[in-house]
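Below you'll find the structure I mean.
Apart from one protein chain that is not included, each protein chain of the complex appears where it belongs.
As written, the chains take the letters A, B, C, D, E, F and G, and residue 1 is the first residue of each chain.
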Amino acid sequence: MGRLAKIHEPYEINVKNEWCKGCGICVGFCSRNVLAMNADGKAYAQHPEKCVGCNKCEIYCPDFAISLGGLTDGADRKDKVISR
Amino acid sequence: MGRLAKIHEPYEINVKNEWCKGCGICVGFCSRNVLAMNADGKAYAQHPEKCVGCNKCEIYCPDFAISLGGLTDGADRKDKVISR
Amino acid sequence: MWCSGCGNGLVTGSLLRAIENLDIDTSKIAIVSGIGCSSRAAGYLNFQTLHTTHGRALAFATGLKMVRPELTIFVIMGDGDAMAIGGNHFIHASRRNIDLNAIIFNNNIYGMTGGQASPLTPQGEKATTAPYGAERNFDIMKVAVATGATFAARATTYHLPLLDKLIEKGVKNKGFSVVEALTYCPVGYGKLNKKGDATAMLNWYKENSIPVEKCTTVDHEGKITVGIHHHQAAPEFVEEYTRRTQGVKR
Amino acid sequence: MWCSGCGNGLVTGSLLRAIENLDIDTSKIAIVSGIGCSSRAAGYLNFQTLHTTHGRALAFATGLKMVRPELTIFVIMGDGDAMAIGGNHFIHASRRNIDLNAIIFNNNIYGMTGGQASPLTPQGEKATTAPYGAERNFDIMKVAVATGATFAARATTYHLPLLDKLIEKGVKNKGFSVVEALTYCPVGYGKLNKKGDATAMLNWYKENSIPVEKCTTVDHEGKITVGIHHHQAAPEFVEEYTRRTQGVKR
Amino acid sequence: MNGRSEIRLSGSGGQGLILAAIILAEAVADEGGYVVQTQSYGPEARGGASKAEVITDVEEISYPKVGSPDFVLTMSENSYLKYGSDYKEDGILLVDTTFVKNVVSNGKNVVALPITRYAKEELGRDTVANIIALGILNGLANIVIHDTLKKAVLSRCPSGSEEINTKALELGLSLAKETRSTASRLA
Amino acid sequence: MNGRSEIRLSGSGGQGLILAAIILAEAVADEGGYVVQTQSYGPEARGGASKAEVITDVEEISYPKVGSPDFVLTMSENSYLKYGSDYKEDGILLVDTTFVKNVVSNGKNVVALPITRYAKEELGRDTVANIIALGILNGLANIVIHDTLKKAVLSRCPSGSEEINTKALELGLSLAKETRSTASRLA
Amino acid sequence: MGQIEKTRLFQGNEACVAGAIAAGANFYAGYPITPSTEIAELAARKLPETGGKFIQMEDEIGSMAAVIGASIGGAKSFTATSGPGFSLKQENIGYAMMAEIPCVIVNVQRLGPSTGIATAPAQGDIMQARWGTHGDHPVIAFAPSSVRETFDLTVKAFNLSEKLRQPVFILLDEIVGHMRENIHIPHQDELEIINREKPLPDQPYKPYDEEKEVSPLASFGEGFSYNITGLVHDEYGFPTTDSEKTKKLLSRLQRKIDNHLEEIILTEEFGMDDASLVVVSYGCTARSVRQAVKMARKNGLPVGFFRTATIWPFPYEKISAFADKTKTLLVPEMNMGQIFGEVERAVHGQARVVGLNRFDGEMITPDEILQKILEVI
Partner (left out) sequence: MGQIEKTRLFQGNEACVAGAIAAGANFYAGYPITPSTEIAELAARKLPETGGKFIQMEDEIGSMAAVIGASIGGAKSFTATSGPGFSLKQENIGYAMMAEIPCVIVNVQRLGPSTGIATAPAQGDIMQARWGTHGDHPVIAFAPSSVRETFDLTVKAFNLSEKLRQPVFILLDEIVGHMRENIHIPHQDELEIINREKPLPDQPYKPYDEEKEVSPLASFGEGFSYNITGLVHDEYGFPTTDSEKTKKLLSRLQRKIDNHLEEIILTEEFGMDDASLVVVSYGCTARSVRQAVKMARKNGLPVGFFRTATIWPFPYEKISAFADKTKTLLVPEMNMGQIFGEVERAVHGQARVVGLNRFDGEMITPDEILQKILEVI
């Protein structure tokens, strides 16, 4: 399914809390200011509506903790190959 | 004392028998056929009169066994630095 | 496993994407690693993984490759692992042109032991064992090429799509392939040298890199050259060995 | 000591002439060697001589040089000693640019143990451990340059006057100097590969060498390039260390 | 100070607990007591639950590890789970509620305070939470004279940070006093 | 062949003495005897005085080194000096006078022959001196049947050199016979 | 050894290679060193003849690593070296112990310490074989006394290595390694060859099952995803720092050897019944001892011969069993007294233990031993 087909749907941004280490890279790299850190020091989508699905947050998260639903299967892939 | 000053004197070719291993390099490298191997397998000056003092035999002897008297002090130098 | 923000996860991600793109049967993939933060990746990946001794990953992998030429072997090493204690195995794997895919997680420091200098710590920078500044450093690309590697490439963790591609191309090269992945250690190197947090270190890479194709000299204005530095086919070691010994009577 | 006709004596002769020409106080000369036929030279020279373990001469010499910077240190190694087991110390001495004079007696074989392959045995040639032909070999000059040596030169035992001069120039270079002396082992390599006697092997060098200055590519028509391959100054390791730590309070 | 006393500071890496332990140990040494300081180095030292321990005594200390502590500080969920219950019957557990949400007393002494929140909110810098904790600890357990501890803190803190560290220590002391007076906080 | 018999072949490296020892040992093995063959590997193996030894016995051989030999061959000045005197009272010393100039008998059996000269002059190749020596040795000491030895020689010599090696062996045998008949050569 | 069968002249080092190949060895990685070099040279020549592979690595460390890597790929792999190389291999030997990777390591001992005398025989690395790498783990080491035994023990070494997933040492010495004897080499079908157990396909796989003494070992390339590490690990091979698991792992490593002592320990004895003095020996020295004891018994002396072909695990029990019936144990060794200490431990003060030591590069002669026997009996 191409990216264009989804361009106007809001992106589903999933953060796996147990894996997020709060490094803030995703926040720093999201050019749309979609993401922010919560009080627990985990990333979350503060403004999901602004997301353009560029996928930067996913590939720059060093802990495989963030993924865009529907678009990619980053977290799934990880589940498959990351054994623990 | 320059080499020219000695050009017509016969060169003194010294072979230290204890050190000569009879490899034949000096014989092979002397372009004047001055040198030959004796029955004991050691080099000796068969035709010293033909020697032109090119010094090749001395520098190509891997065992420091041959030297040209007067001209160079190869064997002496060796005695100084080769400890045994 | 890794500290918050550590770039090792980024390189690991690239490796996984490259594997996915290459579409290799995972049972034909083996990951061999040394000792270091980066090498710990091996223990967390769902392949056949071999976590060896410090510096020796390539030598272990050499034995494995000889008896299992059908495997695609990734050899994951830190900069200290590959180029300090493991330097000899590196240059000889390179000389042999054995079909291994060396991925060097270069964070310019010994991460695991807490920030000591590595042969890749930039000259003059600080490390806990180089309180007055580090020695001269290697250029991995130069060492790889001069010793015989048939594929040598570099990308930073800022250039992840490039890194994916380079790993893929390295796998496709039948011979010794070196991919230097410039990662970063915010905790060791970063803190000591005041390089800021992970995001800052990534951005530093962005600003200080240049595609190697754009350079005439290899060290263009002090910038880091990224991309393929060398790619030239040569007979592969195990194939050569097999060829040479084929006729031997049984 | 050495077999009849062995080229090691020729290299030793060159070394002695170079020392004589340089006119260094012999009490300021130290010879450090590894293990191998060539390394045995150390035990026969009337200097301060240190015969170490196989492959480790440069590492011993590094410690010695650091505490005795005033010494002129020659590090005598065989090709196996320097480039097989000792490869890591070689590339790191080179990286550091420490002021040591490495003289590699390259006879393309392990002489002392009786003719096994070395990383300098030409590819495809025979050795007792390479009965079906040797692996790919190193080019010492390339490795030296890529790893940081500031002086790298090569001569064969046919080119003794050149060898004398190269050793001299290496000593004058303040930094890591590599002189590869191509010698020959009639007993091991020579016999196995039917290269004839010592004289024949010397003549082979004569016919198969070419001054590096005359080449455009480094491996000109498969000939051996002799002469200075690289000479470029860089700060020397011990001096740099001393400079960096000078200001440290006592 | 009398007899053997075992103190455990636990939390996650980067909270400055090793430094706090060293400061405490130096204060003890300054007063002429015997002291041993140890810490965990495992992988847990990177995130997870790490600990730094101090043992003080009036005579030479043989066994250098904490058996059952007299005082425990926990500054993370994990360390609370791991170290939050094995302290002595009459010991004290100090919990940083900034990180530990559900504190159970089990009938023993518990002091639950949002230490890191105080650090951030009242002093503007969460990195001095360790010093506040030290102040509370010493205020409650009287390990050394307050001024000795202050001297120890000042000798270890980077120049320029003397003021904020002093304030943190004092804040800790006053929190301890408050706690002592409001018995309700001691479960 | 009966009882333990100790044979030492000595000379300098490159004279083919190890090969000779192996051939002899193989011949012994072929006849069903026990045999042990050893050699010196020291630096002396490169020039100087090297040796190869063969011990034969009808029962299993324990100690594998030659104590005092029954038969010694010396093919160099150095090896003569080193090994030329410690053989058994009734043993035999075979000296290659091509290399050893001054031979003294000390009242024991000595056979002095210019073996290498024979090899060069009569067979045109000094490298078969070792085989001549073997022939002499076996001719004098009757260690194995001549044909067994011949078979062993042939199985070890490079193809193309069968003839010259056979001739060398025969020459050795005839020299031994000659020697036996001319007692003068046995001192 | 039957006299009916045709014998062939074999060098000790050669018999080692022949034994390895007979046992199924198909990979060798090594680095030349006197007096072991013939093993490398023969392996280089012979392995390809049976489809095996040889590599000369850049050093001994790499050799040991490659041997382990190849074994993980499913090969029966081995290496040979001498003292200096054995020292260098120690770190990776410890790895193979911890990760339980089968392989055979031959050390043809020469005179040490350090470079010592490369060509002189010695029995100086006996204790190093036991304790050379850091940390605790049991080892298996054989010391052949003859060329034929070198063949046999090499086969046995491979078998035990495969069966127990344990690196096994062969401690040759320059004498046995370099001597030639005419021996009968058994036919391949006379030999029992053991291969490592493999996991069942499509079953959950624990490479380090706590319940088992030895778990099956999947070769890389066979499709079992698991981890191998030199760190303390759990049943799946993943690192752990749990103290309970640590204890279980290290205890199991010890147990798997302890449970097979009878199979591993090989000794030989004669003249023990009436012996008031027993000479305990191994390796090349046992050859001189055999001759000396025979001489002694011919002269009517009540002397016994006890030889151990297995150095580690040491036959404490067997020695302790005869110690109280014996007055004196004589232990001749070509070192300063290494096994001497183990014999002392075994004897527990029940008999006097006397050493006879040479460490000058020469074999101990039967005469020396006989003289010592006369002196101490």
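Odds and ends about this structure:
The rule we apply is simple: contacts are C-beta pairs under 8 Å (C-beta built on N, C-alpha and C of every residue); 3 or more make two chains touch, one makes a residue touch a chain.
Predicted, not measured: the structure shown is a model, and the values here were computed from it.
Only one residue from G:Lys46, G:Lys76 or G:His137 touches the chain missing from this view: G:His137.
Which of G:Gln188, G:Thr246 or G:Asn259 touches the hidden chain is settled by the complete complex: it is G:Thr246. The chain that is not drawn here is touched, among residues C:Thr113, C:Asn203 or C:Thr242, by C:Thr113.
Although one chain is not drawn, the whole complex shows that of G:Glu197, G:Asp234, G:Glu268 or G:Glu344 it is G:Glu344 that touches it. Although one chain is hidden here, its contacts on subunit D can still be listed: residues 26-28, 30, 32, 40, 42-43, 46-53, 56, 59-68, 70-71, 88-89, 92, 241, 245, 248-250. For subunit E, the residues touching the absent chain in the complete assembly are 22, 25-26, 28-29, 32, 34-43, 45, 60-65, 67. Interface residues of subunit G with the unshown chain, by the touch rule above, are 61, 82-84, 86-88, 90-91, 94-95, 97-99, 109, 111-120, 122, 124-125, 127-128, 130-137, 229-232, 241, 243-244, 246-247, 250, 254, 335-336, 338, 341, 344-345, 347-350, 358-362.
The rule is short, and it goes like this: only the chains that are shown with their structure count from here on.
Minimum number of contact steps separating subunit B from subunit D: 1. As a whole-number value, the distance joining the C-alpha centres of subunit B and subunit E reads 86 Å. If you average the CA atoms of subunit C and of subunit E, the two centres end up 43 Å from each other.
Residue positions 47 of subunit F each touch two or more of the other chains. Contact of a single residue of subunit C with at least two other chains is seen at positions 3-4, 26, 43, 46-47, 88, 92, 241, 245, 248.
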